[in-house]
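Every protein chain of the complex appears in place save one, which is left out.
Right, chain A next:
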Amino acid sequence: MDVYCSNNVLQARRAVEQLRLETELQRIKISAAAEQLVQYCQEHRRADPLLTGIAASSNPFKDKKTCVLL
């Protein structure tokens, strides 16, 4: 068998082994998974500055306007 042929066989064997492994996985219902994800988002939303917005006074990137005496 030439190298190309045996590479294909090796790859096919690997693919079958991987598929065998993945068949064993215990899966949960999307509804349950999604509910937990939604809950996570909701619980953390107040601590998400990009979602809630950042007050100018506490925004480290906002240039503070200074008063200039003319």
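Here is the rule we go by: contacts are C-beta pairs under 8 Å (C-beta built on N, C-alpha and C of every residue); 3 or more make two chains touch, one makes a residue touch a chain; residues count from 1.
What we mean here is this: contacts and distances are computed from a predicted model.
Q: When one chain of this assembly is omitted, its UniProt record names it as which of these: "Transporter", "Response regulatory domain-containing protein", "Guanine nucleotide-binding protein G(I)/G(S)/G(T) subunit beta-3" or "Small ribosomal subunit protein uS9m"?
A: "Guanine nucleotide-binding protein G(I)/G(S)/G(T) subunit beta-3"
Q: Touching residues of chain A against the unshown chain: what are they?
A: 8-9, 11-16, 18-23, 25, 27-31, 33-38, 40-45, 47-51, 53-54, 59-63
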